[in-house]
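Missing here is one protein chain; the remaining ones are kept as they sit in the complex.
Chain lettering (A, B and C) follows the sequence in which the chains are written, and residue indices restart at 1 in each chain.
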Amino acid sequence: MPVDNVTPTELLKIYYYLKLTRGLEQRVITLYRQGRIVGGVYISAGEEAIAVGSAAALEADDVIAPSHRDLGANLMKGITPKEYLAQYLGKQTGLTRGRDGNVHYGDIKRGVIGFISPMADLLPVAAGVGLAFKLRRERRVVAAFFGDGASSRGDFHEALNLAAVMKLPLVFICHNNQYAYSTPLERQMAIEHVADRAKAYGMPGVTVDGNDVLAVRSAVAEAASRARQGGGPTLVEGKTMRMRGHAEHDDASYVPAWMLEEWRKLDPIDRFGGYLRERQILDDAIATEIDDRLSKEIEEAVAFAEASPFPEGKGPNQLRLAALLAP
Amino acid sequence: MPVDNVTPTELLKIYYYLKLTRGLEQRVITLYRQGRIVGGVYISAGEEAIAVGSAAALEADDVIAPSHRDLGANLMKGITPKEYLAQYLGKQTGLTRGRDGNVHYGDIKRGVIGFISPMADLLPVAAGVGLAFKLRRERRVVAAFFGDGASSRGDFHEALNLAAVMKLPLVFICHNNQYAYSTPLERQMAIEHVADRAKAYGMPGVTVDGNDVLAVRSAVAEAASRARQGGGPTLVEGKTMRMRGHAEHDDASYVPAWMLEEWRKLDPIDRFGGYLRERQILDDAIATEIDDRLSKEIEEAVAFAEASPFPEGKGPNQLRLAALLAP
Amino acid sequence: MEITYLEAIRQALWEEMDRDDQVFMLGQDIGVYGGAFKVTKGFLEKFGPERVIDTPLSESAIVGAAIGAALMGMRPVVEMQFADFISCAFDQIVNMAAKHHYRLGEPVPLVIRAPYGGGIHAGPYHSQSPEAWFFHVAGLKLVAPSTPRDAKGLLKAAIRDPNPVIYFEHKYLYRHMKGEVADGDDLVPIGKAEVKRPGSSVSVITYGAMVQQSLGAAERLMPEGIDLEVVDLRTLQPLDMATILASVEKTGRAMVVHEAPKTGGIGGDIAARLAEEAFRYLDAPILRVAAPHTPFPFSPVLEASYLPNADKIALKARELANF
Partner (left out) sequence: MEITYLEAIRQALWEEMDRDDQVFMLGQDIGVYGGAFKVTKGFLEKFGPERVIDTPLSESAIVGAAIGAALMGMRPVVEMQFADFISCAFDQIVNMAAKHHYRLGEPVPLVIRAPYGGGIHAGPYHSQSPEAWFFHVAGLKLVAPSTPRDAKGLLKAAIRDPNPVIYFEHKYLYRHMKGEVADGDDLVPIGKAEVKRPGSSVSVITYGAMVQQSLGAAERLMPEGIDLEVVDLRTLQPLDMATILASVEKTGRAMVVHEAPKTGGIGGDIAARLAEEAFRYLDAPILRVAAPHTPFPFSPVLEASYLPNADKIALKARELANF
């Protein structure tokens, strides 16, 4: 793994967010099994390195357009575990105040475009944020995430083409996790690498080991720096594996067991932990300290979310839109 | 130019259709200037070789999905000059019986999918026709035409990807005529060749001289033969130039004069005529005979279209849909 | 034997696939996975991957390709994973599928299955009822069954129809609604409403999941001497105005109930037609009970306040009966 001038503090921060992501989602799975979650649950276990590595490559005022497997990036942009869990519980304290659920949240002030369901819809929107940066001569970058399945949608094509023609400061980041729901890659596209699609737009396309957080970080950093200097967009593909079902209701029995076994050996957190230990940045003491801090943060978030009120069924909440619509 | 085993009769047929296309459209321009056309007029002058060369490469039961600059292909599939002109005049004898106009016609029985305005919409539809062929084990091919501008639409992407994944018998044929309305290529895409987009789908992409009718024919023939054998789709790009305005209301003053001058020297009909004369397939006598036949055919078509009745404003025509909608 | 609404849909698909080899299905995750709601479970094994096609994530191309196959005389049945994503194929539906037979006189035998509706805690993007958009588009037929029998009979009729039909199947009803279906080819004709409960006080014109709620309201009001007539539209386009008018002529009072937002919903059109065609029979204002003019909310509290139900229908029906 390349060191890429990342300080130990930064490395530990990356480690922390990888673990926080895994821990929070693990907690949500438990809550789901206990019937305490409203609706479905989308997990990024095994592909946290793409979200976290990418976000680690960004500046504070850069913007992200997350997909449904980018909790790690959202957290690094300042979305809190409390907000995340309150969202899953449909509470007033979630970022959509109960109006939307689970992974459908964001906060533009913190640089997170609110995710919506239709796959790839956020890619043109991200291009527009980049356009605003360009028009305002701001040296900011947008990182826009999507899945292999999303790359089949028209909006993917239109967005990447538009960004390339206008030389917008975008990094398009693909979680190539081998599946879109039950659909394997070979039924999604007749090419091997999503990054090859970059050729259709005249932008650089890079494929990296998506389970190597520093490799992701460095590919995105390079792309972001080019974008920041006016060099236009890049398509970065991280090869990874969706280690759970599409959502928690899905047992993913269509995924061959050997695939999961192979990929489990490549777990991004284990690998990065090992790397940090090798370099003596991490040891048992620090690991325990981090774990303790994490479980405290997570349990506080659960308590907060559960204690939070539901939105009111009538009154201001529903009326707010009427106000927005009024002249 | 490659000879490609084309018999003199076939070569003369190609010549005839090139000239018929040019002549018919020229006549429509005159009618337009005289105020005898309803609505706008779309002309393929200078790019007839793509439509005619492609259609010449197809078998009788193959299907085409034309764009708005494929009169030549439509004629070769059996659409008549009479129907073409009646359509422009909004007459009952047009292929849409006055319900639609100008280039928005077709006839599936003759293998022509009815063109509609939204650019690239016909590409997924063409893929579906190819899917029907595949499912029925018919060795038929679909040639689907579109412009450089249309290649920016999401439907282009979704259609080509779908066709590639399913290995459908399609030839996607691009009129790269340098402009989409007033928009030049460099504002449409950040690549040089539309054919490079094929790489995003894992299909072959071929760029040919679109003003060389035999080059087009042979590229499409090769692609069609691969498609027919189950080898999947190909993207063929013909480089050409839109020699008139987007439609006849447009004086195209945004097009640099030198571009038109350069391209005029490459006129596909002049070039093909010269080639036929060189090979002594065409001489003055034959040329005159053809011209006579053409002007007769065209004038008969004009007379037919003008003499044809308008559809009835009320009654069965408007009611037909009601019947279709009734249970 | 009672079967679920979902099973009825499954049976219709199965029997039509079996009957006519030109019928085939395409959609996301319908093969190996059997569909997000498992409607097509077992189909891949029986009919093979050429007739049960797992597609890329490309709604517009899926519908476009179905149109193309339909033009060649095949009978494609598209599954939208959720009706909410039909907006991604909107252009193909309204500009290509809907207009083609008018423009060219060529049939387009296409069915789009749209799993729609709320009550399943799924938020703004997995709960919408988008039927009104298509109601305004000439060239489309729309059906929205409320019972297993209609679900089966209308789907069969849709598949045999020569032109595009959007089949709205309600996600809440999938497993919550059970009923008898006849064996064999019990087709339900497109364009025919059904009086689900005859009554004399107020005509409740409704469809989909609101049929049960309206029947619930009728039960609730019976002790008060208010006798609701519940008309299940079953087909939304074309509307069965004869049945609607006959009902309103009898009761003199009408309300329309649907789950989609009231503003711009199909209820507006029905009320408008009554206000024109049944004016002389009307003894009271025409009321509509429908969702408010906001996106579909996620949180259960908000969802409950958003969706019409038997209580809300009863409240308005009482108002109308006492007018």
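We adopt the following convention: contacts are C-beta pairs under 8 Å (C-beta built on N, C-alpha and C of every residue); 3 or more make two chains touch, one makes a residue touch a chain.
If you're wondering where the values come from, they're calculated on a predicted model, not measured in any experiment.
Shown chains touched by the hidden chain across the complete assembly: A, B, C. Residue C:Leu287 is the one among C:Ile53, C:Leu287 or C:Leu307 that touches the chain missing from this view.
Among C:Met222, C:Ala242 or C:Ala275, only C:Ala275 touches the chain left out of the display. Contact with the chain that does not appear here is found for just one residue of C:Ile9, C:Met80, C:Val111 or C:Ala260, C:Ala260. The chain omitted from view is touched by exactly one of A:Glu47, A:Asp62 or A:Asp155, namely A:Asp155. For the options B:Arg27, B:Lys82, B:Arg140 or B:Arg153, the residue in contact with the chain missing from this view is B:Arg153. Across the interface with the omitted chain, chain C contributes residues 84-85, 87-88, 90-91, 94-95, 98-99, 102-103, 124-125, 132-133, 135-139, 237, 260-261, 263-277, 279-280, 282, 284-288, 292-295.
For chain B, the list of residues touching the undisplayed chain reads 38-40, 90-91, 96, 98-102, 104, 116-119, 149-150, 152-154, 180-183, 187-189, 254, 310-314, 317-318, 321-322, 325. In the full complex, chain A touches the omitted chain through residues 95-97, 99-100, 104-108, 113-114, 116-118, 121-136, 154-155, 158-159, 161-162, 165-166, 320-321, 324-327.
Heads up, the rule we're going with is that only the chains that are shown with their structure count from here on.
Put simply, the C-alpha centre of chain A and that of chain B have 45 angstrom between them. One finds 36 Å separating the Cα centroids of chain A and chain C. Counting only residues that touch two or more partner chains, chain A has 152-154, 187-189. Across the assembly, chain C contributes 55-56, 58, 60 as residues in contact with two or more other chains.
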